[in-house]
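Part of the complex only, each chain left as placed.
Each chain gets a letter, A and B, in the order it is written, and its residues are counted from 1.
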Amino acid sequence: MVVNNLKLLVGGVQLRDGVTTITDILGKMFVRAGLHVLAMEKGYASTIYGAHQYDPVVVAETPPLSYGDDRTDILVALEFDTNPDVQPQPNRDTLLRHGKNLKDGGVLLYDSTTSLVDTSDLEARGVKVFPLPARQIALRELKREVVKNTVVTGAFLRLIEFDMDYALFGQYLEERFAKRGREIVELNLEAARRGRAVIEEIMKAHGWADVGYRLEPRPVERPMVLVNGNEALSMGAILAGCRFYAGYPITPASSILEFMEAHLPRYNGRALQGQNERESIRAAIGASITGVRSAIGSSGPGISLKVEEFGVAGVTETPIVIIDTQRAGPSTGMPTKPEQGDLAMAVYAGHGEIPRIVLAAGTVEECYTMAFEAFDLADKYQCPVFLLTDLTLADGRKNLPEAFFAQQRRPVVRHGLLREADLTGDGYRRYAVTESGISPRNVPGVPGAIFKMSGSEHDEMGMVTTDPPKRKAMHEKRMRKMQTYLKEDVKPPQVVGTPDGVPLLVGWGSTKLPLLDAQRQLREEGLETAVVYFTHLWPLPVHLVRPLLQRGSTVIVVEGNYNGQLADLIQQECLIETRRILKYNGRPFYTSDITGGVRQLLANGTRVVRVGDRAPTVVLETVPEGD
Amino acid sequence: MATTPAAAAKVWEQNATPRHRIQWCPGCGDFGVLAALKMALGRLELMPHEVLLVGGIGCSGQIRNYLNGNGFHGAHGAPLAYATGAKMANPELTVITLAGDGDTLAIGMENFVHVSRRDPHVTLIIMNNGVYGLTKGQNSPTAGLGQTMEVHTEETPPFVDPLRLALVSGASFAAQSFSGDPKHCAEIYAEAIKHNGFAVVNDFSPCVTYNKFNTYEWYKEHVEDIPAGHDPSSKDAAWALLDDFDRRGRLPVGVVYRAPRKKKPHRRLPIWDEEFADVDPTPMLQPFR
């Protein structure tokens, strides 16, 4: 019996089967029961209806590091019908795609409404199979198709022997449906009980006392919430003083826009759905000119379309936070799949050269904390600050103590925004050439000074000039901000382990957890490594990074892209040779990708290992998918 | 607001940047726009710090530097979008966008249509000369005004009528002016700036260097004041007026349309430390419990 440690995967037909309705309910209940949840692999397609959707959820007693590779303990298949594209049985997507990753001795629960599925191969591996005619029960017995998922939920709760008195489930239903009437709450409770009944029958028939997995509530010391990276980031942004946010809808950034639209007005802010990619960043720049902390959020294609405006912000010295929830590119690429392919764009995009700061969050926690940093840095350095996350983080859910949000919150302090009283005398120069590169910032509307901002090269007053010494001085002033940042604000990479003489596993972004998990795994296998994890990517603090990396025996950069974009930066800036483990197949890194890659690299002289040929196995000839 | 009307007028009459020579060709229509804007802003008794001038890129966009008031100048084709953001963030500012026909109607077309729909209290003065002046006279989207095209090809599309486009897109104020008559322009600009919504002024501002067809003389022969009886609050009347002038081969000058929408009031967004003092995160966290 495994207690409080399992990986559940729920799959079904997108939109129709309500996969995430189930994982949302369960996630909330687990967290309220004091358990830890990590669900970073939400799998969905860039079409609204009909494609296969899945959502793996790791539940554990302590905060899990690992996504659990592609191994699954309990598989819940919501499809009630067959996939017309594939003839041979079993022919439901969830089973087809994830069945073989089911652990020996694992559990399968599937909707058997239209037919039973031949699962003899699974059963041969000791998998306990539970056919549940959930849709039929909902339709025929309860006359409401919509409760089919509650039937499944009830069945699942029984399987893992969790919340058997429906204390948590009942509470959830109350919160959700009480307003709409008692009958709905009752109907759902009844549906859950029917699902449970079917499970109990099957168990009795097989003589199973349990299924080998159980979740047990833990004492709740600190109240927890379950949030994804976009939610954490949005909260961080609002608490950091962001009061204007603009975005054109795009996966996986849209949910930030939706959060902002829902919450910003409450805080006297405004959120704008741009009519296109450029309108959104331009409006945000316009808002920022007036002194408002402003941000935009998008993903690859939307960022590419905004490139010209980074230069505008850079030269006019307008603070702007640019959130890039990376997805698999290039071009439209794979809109619902993760990748870390936009680092080079963040660092270099645009003609000519501007000061810019590139940060990347690697965990849901960092999505929150780094939002504060991004707005503070943008304010201080009056330049674009990129905050990179990726689809894994954007959609990935994790429980966090509520106290975390209060502890990590920073007060809003507007460094260097001049007030009327500061504007004495006639000589206000918006672009005064200073030692630090930072010029005093006024905003229009404050009496005492008027000023001109320009994206053309200009003098200290903002008047256009091409005078060579003036140009040189102004360009150098702007670029000097990066030196000041490196002195005053940059953070070195996080180091886990002792780097001396061991292979360094270097990463950034959402590879953080898999890296730490791989380190743990390798240690168990007798190989010590140190993890060097970057959050502050550009400008690269060479003075901190180079000596650090030189301590290791070899530098292995683990990145979710083709070239190894951080590895390239390290080589360029530190002149240190890097080796690379790269994955760009549209799936996050698994622990085994990294451990396998490290072993391969160390075994031979290879410089690059490109993982991801295999997982997850897909049997369908052609995967139906949209854009 | 300036202390006295005379003081206000004076503050706008001075050159914003006296050390800078004005870089327009002698006779450029933009001089008229500059003179008219000075009159209009003075008359409205605004103070320069209350005004944000968002300039386009082109000969025309340089006007932001010749005029008092704060100025912003970013990418070509983008000024209306910056202006919208600035106005949304700080409704206390008077926001005026000054741009060419190329900036507004070629590369900036996307903003022109959508900002017309959004209807921010922003004034747009298009300094329309039928060419890309600054890049040496290529055809702009308004090139060909007054000429008919016999045979069409993709390379040389017929001209755009900014007023009709603004009306169809939802602008709540549409006017036309001729920079050859700065006094009249000033009246129209003042109306536009006062209008609580998006106000488009299509100003015919001759390019004496590159547009040898739509010259001062040509405009003088073609412009005609909008009759006193015209009811600008009626969209039907506005269309009828445009149709009538078109039929007669004339260009109406004056306010064609003015119909302010009922607007949701907005305050300036918080920017000062003290405005963030009591921000309660609970409503955001609540749904995740």
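Observations on the structure shown:
The rule is short, and it goes like this: a residue touches a chain if its C-beta (ideal position, glycine included) is under 8 Å from a C-beta of that chain, and two chains touch if they have at least 3 such contacts.
Just so you know, these numbers come straight off a predicted model, no measurement behind them.
The full set of protein chains in this structure file adds up to A x2, B x2.
Following the convention adopted for this analysis, only the chains that are shown with their structure count from here on.
Chain contact summary for the complex, chain A toward chain B: residues 32, 223, 225-227, 231, 234-235, 238-239, 241, 243-244, 246, 263, 266-270, 272, 275-276, 278-279, 282-294, 308-309, 311-312, 316, 402, 405-406, 409, 411-414, 417, 419, 443-456, 461-464. Those residues of chain B lying in contact with chain A across their complex are 16-17, 20, 47-52, 54, 64-65, 68-75, 78, 81-90, 92-93, 110-111, 114, 117, 266-273, 275-276, 279, 281, 283-285, 288-289.
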